[in-house]
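A single protein chain has been omitted; all remaining protein chains appear in their positions.
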Amino acid sequence: MTPEALLGGFADAPRQSARAFRAALESMARPGTLWSVEGAAPPAPLSVAAGVLILTLCDGTTPLHLGASCDLPVVREWVTFHTGAPLVTADEAQFALGTWADLTPVDRFAIGLPDYPDRAATLIVEMPSLENKGPRLTGPGIKVVAHLSLPETSAFRANRALFPQGFDTYLTSGAQVAGLPRSTIVEAV
Amino acid sequence: MTDQSAYNFAYLDEQTKRMIRRAILKGVAIPGYQVPFASREMPMPYGWGTGGVQVTAACLVPEDRLKVIDQGADDTTNAVSIRRFFQRTAGVAVTEATEEATVIQTRHRIPETPLTEGQILVYQVPIPEPLRFLEPRETETRKMHELEDYGLMHVKLYEDISRHGQIATAYDYPVKVEGRYVMDPSPIPKFDNPKLVGNAAIQLFGAGREQRIYALPPYSEAISLDFEDYPFAASKADHACDLCAAPDSYLDEVITDDQGSRMFVCSDTDFCASRRKAGHVGPMGTPMAGG
Partner (left out) sequence: MYVAVKGGEKAIDAAHAWLAEERRGDPSVAELSVAQIRQQLALAVNRVMAEGSLYDPDLAALAIKQARGDLIEAIFLIRAYRTTLPRLGASAPLETAQMAITRRISATFKDLPGGQILGPTFDYTHRLLDFKLAAEGEVPAAPTAPASLDAVPHVTAMLNRDGLIQTEAEGNATPPDLTREPMEIPTTRPLRLQAITRGDEGFILSMAYSTQRGYGRTHAFVGELRIGTVAVEMEIPELGFSVEIGEVELTECETVNQFKGSKTEPPQFTRGYGLVFGQTERKAIAMSLVDRALRWKELGEDNTGAPAQDEEFVLMHADNIQATGFLEHIKLPHYVDFQAELELVRKLRREALAHGEAAE
């Protein structure tokens, strides 16, 4: 194991993960809002925000899929050392991490069952940048309308059509995170 | 219960909190759907707020300011007991003022003061399944939710109307969330149902014994079930508060002697006290010093 894999975890997990979760909760509950998180220093190419989400949400009980651009020995070691999450293929994943290009086609991911729609994957999509521009978002958590720089619209529209099944998404860039639950209605502008 | 250092921050271990947090996020993503979670045994009894306590524990950050109410009041014994639990195990600040709180755990009420963005309202839920008293089997009710088959609920409400001329449900009044799941809002009086709708705060519901978590994201739609010719109406005692004169708050009826005398006072103790401090005086109240 490389020394790099041992570093970059939370120094004070109970408090840091609590703050990180609050940002994760607010961002999933208010699609289109941007939140800053801190406390993780994952190896490249992972963003701080993606690292924080992994440390906060993943453990030995949550199979994780690493997209091709993240599937490096140092990333695997970092994830395994800090969370113990089993690394799996897309169809078995509860969480998936990668760029949008890595993660498409997204129909490989679990969308839950008709009677247990919660058994669906959460995607963590690494983005070059995040802004409140681009596709128009409406739905639960949004007072009137919001905008978010999504990588595309059609995949999210198709996902919304599956509701209450469907995957949920976090978008990360640097220390920023935004949430996009399956319930959000996405329209191109 | 000893001091903070003997237990992890907010009592629960990190793995348990992660499990609860994942359930909360799925609940937020599927408004009104009850997410099963592996509820832990808490140091207070099932039925006394273990679900709410677990959700609050999973949400709290050291910077939070926590308010706990039971029946709208901050000083009921179970609210005091839960507030103390978090003071000891999470070291968070506490408050009785609704607008100062960042997390509010409640049993049976929604505060009168409108909530704002940045606040989380955590409900203690005894029976999360709105269909449970119509169909006791989980296997059956799960199927009904899957098929969006809520006929049984409408039949029940309709039977009420044919028998009583109106829907005879006064609290725990079911709502349909975002046009999909019928949800139990916990045993709040139906007076509070309109406050579920379009609320700026995140509303989280925890049922410990029944192992379910569900959520209403901010600004969600939650329509109280009714019929076109028998529309839902929020109701309360036809009085103003005898202490603060509020005409529009939910009231407790207090029997004041054995001759049948009674008075009506706000169930929301913080709301009532703030009004009295602001100079509002009801027929049986006395002016209160501003605070």
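Chains: A and B, in written order; residue numbering restarts at 1 for each.
Note that in this section a residue touches a chain if its C-beta (ideal position, glycine included) is under 8 Å from a C-beta of that chain, and two chains touch if they have at least 3 such contacts.
Treat the numbers as computed from the prediction; the structure is a model and nothing was measured.
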*In the intact complex, which of the presented chains make contact with the chain not displayed?*
B
*For the chain left off this view, which of B:R21, B:K176 or B:K190 is in contact with it?*
B:K190
*Consider the whole complex, including the chain that is not shown, and state which of B:L152, B:A200, B:I223 or B:M284 touches that chain.*
B:M284
*Using the touch definition up top, pick the residue from B:V80, B:A93, B:L134 or B:L152 that touches the left-out chain.*
B:V80
*Options B:R180, B:R209 or B:K277, residue touching the unrepresented chain*: B:R209
_Please output the residues of subunit B touching the missing chain, sorted low to high._
7, 13, 15, 36-43, 45-48, 50, 70-73, 75-81, 84, 107-109, 126, 137-139, 164-166, 168, 170-172, 187-191, 209, 211, 235-237, 242-243, 250-254, 256, 263, 265, 267, 269, 284, 286
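As a working rule, only the chains that are shown with their structure count from here on.
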*Rounded Å distance between subunit A and subunit B, as computed from the means of their C-alpha atoms*: 30
*asked:* Considering only the defined contacts, which subunit A positions touch subunit B in the complex?
replied: 13-15, 17-19, 21-22, 24-26, 28-30, 56-59, 61-62, 114-118, 120, 122, 139-143, 163-164, 168, 181-183
*Mind pulling up the subunit B residues that touch subunit A in the complex?*
8-10, 14-15, 17-19, 21-31, 33, 35-36, 58-63, 117, 120, 142-143, 145-146, 178, 180-181, 200, 202, 215-221
